[in-house]
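Missing here is one protein chain; the remaining ones are kept as they sit in the complex.
On to subunit A.
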Amino acid sequence: MEQFEIRKLWDLNFLGHDISFTNSSLMMIVALVLISGFMIYAMSARSLVPTRIQSLAEIVYEYVAGMVKENLGEEGMKFFPWVFTIFIFILVLNVIGLIPGNFTVTSHIIVTFALAAMVWLTATFIGFWKHGFGYLKLFVPSGVPFWLMPVIVPIELISYFIRPISHSVRLFANMMAGHTMLKVFAGFAVMLPWWGKIAPAGFMVAFTGLELLVAFLQALIFTVLTCIYLNDAVNMHH
């Protein structure tokens, strides 16, 4: 489990709170620098006919923009920078965590929970800000018989309040399970004699490919769910 261990690289304190620079902080900074550098360098030419790297940046942009427009409509584009940041931050953190020896920031529940809580709080705030107490109608689905209400409303309430947990645990558990699996098979490969190494090593190669897919997919799922929760708040289509 030492791959999930937080190591302090630089002890820092702020008004008695521990804000040490750790291997996790380092990976966050790396992601920040990589993403900013990529997006700014890719668009530096601003050419009408894009270069390869520019079209990569444009593809990511249009991919997320399409996701936002599909879920939130054209007016939802005001949330686009925020959704885009969530997507690319999680994606890059997931992918660079796959490089052997690197720390995976998103394999820590506190990080994914903080992100999910931010989404949930934002959605809830927007919901009440836009619809006032009318937002509570979200818990009373239309077209449900009256006598079912005592059952449906608590279910809706619980499912709403459990959102940040399911939202965060999904990403965290996928990242952690994938990395643990890789670790276990790497352990087999080390322990077995030379003739036995090939099977777990081959499995690891295949599984790393799968993990790359999972890294992308989980970033995507997290972002899509963010859009869906925001859509509930903005449009209240249930």
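What we mean here is this: a residue touches a chain if its C-beta (ideal position, glycine included) is under 8 Å from a C-beta of that chain, and two chains touch if they have at least 3 such contacts; residues count from 1.
Here is the rule we use: contacts and distances are computed from a predicted model.
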| item | value |
| --- | --- |
| Record-based protein name (UniProt) of the chain missing from this complex, from "ATP synthase subunit b", "Multiple sugar transport system permease protein", "Regulator of SigK" or "Multisubunit sodium/proton antiporter, MrpF subunit" | "ATP synthase subunit b" |
| Omitted-chain contact residue, chosen from A:W120, A:F172 or A:F222 | A:F172 |
| Residue among A:F84, A:W120, A:Y135 or A:F222 that touches the chain left out of view | A:F84 |
| In subunit A, positions touching the absent partner | 1-2, 4-6, 8, 12, 14, 17-22, 24-25, 28-29, 31-32, 35-36, 39-40, 43, 46-48, 50, 54, 57-58, 61-62, 80-82, 84-85, 88-89, 105, 107-111, 114-115, 172-174, 176-178, 180-181, 183-184 |
